[in-house]
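Here the complex is missing a single protein chain, while all its other protein chains stay put.
Moving on to chain A:
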């Protein structure tokens, strides 16, 4: 897809993966700037600088190659190609999905559109930000109740992360066992599992501001909204099978099983929201 902002995120992602190597580069340049006359006069220093920069480039290429073996950075970039308008609309849909009409993910010559151009596309920016915000909010809530300590923050973060991993693995396993040939990749599932953090943040905030009653009201509201959102989004991807290898019949496996997967995923969300937030709001 057209990654129009590939200059900035590209360098950022490479800079993230190779912080040590990139820091060698600019510092060499900064030393070369004011002392450029001295460098040209001193062949040893200029040779050392060139050797250092070539070594840094080699290291950067090697690290990129290794990273690309495990996960394709291009596919990851697709999930982070968002803009402000998309984020605002998506957050509104997550909290109030009942008026959204068209849930199809639009394609453009066989590749799915980026989140910038299509509001229904899943992204990883909102789940990542929501996860970090949730951890900070949990720390704040525990601090208000005077139960805070730095270990608790790490414990909360790893608990939430473990639940995401479990949910994504269970979803992958059930999709594999029922031979559902959908185009849901691992990152899509991570994105859809991460959307519940937005509901969790809303619930915890209401619980902190309005007490126990506000917590339960917000829990009910965000659970219903999230369940609706998940069912409508996954229905498009799992239930109709446009597989070209079947003999023109409908789905490969029984459609009830696919419906059970969708509904089970949706029902799992409020349970997790309650589990991960109830200890924060007493």
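We adopt the following convention: a contact is a pair of C-beta atoms (placed from the backbone, for glycine too) under 8 Å apart; a residue touches a chain by one contact, two chains touch by 3 or more; residues count from 1.
By our rule, contacts and distances are computed from a predicted model.
Per its UniProt entry, the chain excluded from the display bears the name "Immediate early response 3-interacting protein 1", taken from "AP complex subunit beta", "General transcription and DNA repair factor IIH helicase subunit XPD", "Immediate early response 3-interacting protein 1" or "Pyrroline-5-carboxylate reductase". When the full complex is taken into account, the listed residue touching the unshown chain is A:178, out of A:113, A:178 or A:259.
When the missing chain is restored to the complex, the residue among A:162, A:220, A:236 or A:264 that touches it is A:162. Interface residues of chain A with the unshown chain, by the touch rule above, are 155, 158-159, 161-163, 165-166, 176-179, 245-247, 252-253, 257, 275.
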